[in-house]
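Only a single protein chain was left out; the remaining protein chains are all shown in position.
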Amino acid sequence: MTARRLIPVSATLVLSLAAATGAIAKTPAAPAAATVVNQAISEAEVLGAQRAWCQALVDISTTHARSGQAAAKALAERVIDSAYGYQMGAVLFKPTLTVAPQTFRTTRAGALAYFVGGDAAFPKDTGFALKGWTNCEVANAAVFIAGDSATTMGNVRITNSKGDVTTVDKTWGYVKDDAGRLRIVLHHSSLPFSGN
Amino acid sequence: MTARRLIPVSATLVLSLAAATGAIAKTPAAPAAATVVNQAISEAEVLGAQRAWCQALVDISTTHARSGQAAAKALAERVIDSAYGYQMGAVLFKPTLTVAPQTFRTTRAGALAYFVGGDAAFPKDTGFALKGWTNCEVANAAVFIAGDSATTMGNVRITNSKGDVTTVDKTWGYVKDDAGRLRIVLHHSSLPFSGN
Amino acid sequence: MTARRLIPVSATLVLSLAAATGAIAKTPAAPAAATVVNQAISEAEVLGAQRAWCQALVDISTTHARSGQAAAKALAERVIDSAYGYQMGAVLFKPTLTVAPQTFRTTRAGALAYFVGGDAAFPKDTGFALKGWTNCEVANAAVFIAGDSATTMGNVRITNSKGDVTTVDKTWGYVKDDAGRLRIVLHHSSLPFSGN
Partner (left out) sequence: MTARRLIPVSATLVLSLAAATGAIAKTPAAPAAATVVNQAISEAEVLGAQRAWCQALVDISTTHARSGQAAAKALAERVIDSAYGYQMGAVLFKPTLTVAPQTFRTTRAGALAYFVGGDAAFPKDTGFALKGWTNCEVANAAVFIAGDSATTMGNVRITNSKGDVTTVDKTWGYVKDDAGRLRIVLHHSSLPFSGN
């Protein structure tokens, strides 16, 4: 072997620290700022994702009223594909109004049927997002950011075209995808318990 | 400087790879197996934590029946302190039967009041765990293990001393603490929606 | 409002548990097995990723010998794009043989130059992967799986066509991408210190 590219240090070499580090110290210090990649989820990102969900609900309702179910369905598909994490294998989704044996909508098809109906495989779904929602607001009780996942719990209040307000108890869980976008991987929504 | 402990390589040293690695190759190879620390959450751990929650519910009921509320409360405190993550700052807990404005029990006191009652600060709590539960079973719809956190969604069916079965829609979220024990950091429980 | 789709419970409704859960209990229990998504990193996946890195190193050398630098470079690009995480913003990469002020190769271009040379922006790089490597073996001292990330530390021993063996101290850090593939986001390689 003639090429001498790898230079492990022989056990016989003993250099003084002064000599060696003298040379090293003359090396110009790296002046550049450090590259920082921060994938931590921020509270602002979580609140933004919540607002986006609310806006999407109203948008689907508006699209339905103006352009019909097919247009609303197309929008709902885009929303699901960008805001939920079904491509990860499953989403833990318990919508507000589903019933057994189709309570849990762990597949994309089940989520889409819930939001816009029209799927014979989910015969009880009439399209939650088509009910003429005009407003949607979030009131968090708590937000827990574990660093690379975040969960929220609180109320969501949605208003229909008559001004009726429905309050639901809502839990969302988020993770970031490779592109840095929060995706819903957990969604449990329920009507408040009415005590005695 | 007389001590020559640090030996950075001078820029003038050029050794042949053959010579240097010849020496290195004679070093006895590390024979030991690698130390492996695996903090990943397993499915078995998740299912075990669910069973432990069910067992604790029945145990608190049994303790209440046999030994009274004070004993049940003491047990409930031990369960909360070992199975939930309140020491992390908050738990996102929406119990089955709470109502506004105390729906969400993000503090340990709120959880304890829900399970065993007797706290004037939570006047509507009569003690969910004191209702004579004799059995508790979990039927998961989905389990999502992100690696260092896990969430489950599905039904929990609890049976009282008369044989009545109550089914709830249940979401749990877990993380591991420093000791490697799963702790509940998210718990959303709701009665099934009753469709129209 | 005529449509009666949402049915929150009025505060005036009081049903007996026996009556209500009697109905619920008749609901057929969900028979299906739970959907399980497990993104935890396993030890087998980590060891597989290490073997894949070793194989890629040998493959690039072999390709270089048979088909020249351009072919080796094309292969190295595929390796970097599939095995490293540069698309996340940066990789913390300290190759074995780099020197200041280009010691750290946090960009894809810097990694490619290190492996196959030929980049005027990295004039000291002669192509580490082109040195005729014929074998590469990993001896881990420790593996730490945090759940959604994993790190390894130990020796990697690489053999050239003359049979010379070079041992390096190697740390790798991995995360999973959206597709579930481990990617190197940290790589610190250094020649062993030669003591006094």
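Points to keep in mind about this one:
In this document, chain identifiers A, B and C correspond to the written order of the chains, with residue numbering beginning at 1 in each.
One rule holds for everything that comes next: a residue touches a chain if its C-beta (ideal position, glycine included) is under 8 Å from a C-beta of that chain, and two chains touch if they have at least 3 such contacts.
Every value quoted in this text rests on a predicted model; they were computed, and no experiment measured them.
For the chain that is not shown, the touched chains among those present are A, B, C, taking the whole complex. Of the candidate positions B:39, B:61, B:155 or B:171, contact with the hidden chain is made by B:39. Contact residues of chain C toward the unshown chain are 1, 3-11, 13-21, 23-24, 88-90, 92-94, 96-100, 103-104, 106, 124, 141-142, 144, 146, 148-149, 151-155, 167, 169, 171, 173, 175, 185-186, 188, 190-195. Think of the hidden chain as still there; on chain A it touches residues 4-5, 7, 17-18, 21-22, 24-25, 27, 29-30, 34-43, 139-149, 152, 154-155, 157, 160, 162, 164-167, 176, 192-196. Think of the hidden chain as still there; on chain B it touches residues 1, 3, 5-11, 13-14, 27-28, 30, 35, 37, 39, 87-90, 96-97, 100-101, 106, 126, 131, 148, 160, 162, 164, 166, 177-178, 191-196.
One rule holds in what follows: only the chains that are shown with their structure count from here on.
Centroids of chain B and chain C (each the mean of its C-alpha atoms) stand 28 Å apart. Chain geometry summary: the mean Cα position of chain A and that of chain C are 23 Å apart. Here the CA centre of chain A is 22 Å from the CA centre of chain B.
Each of residues 1, 5-11, 13-14, 88-90, 96-97, 100, 106, 148, 167, 191-195 in chain A touches at least two other chains.
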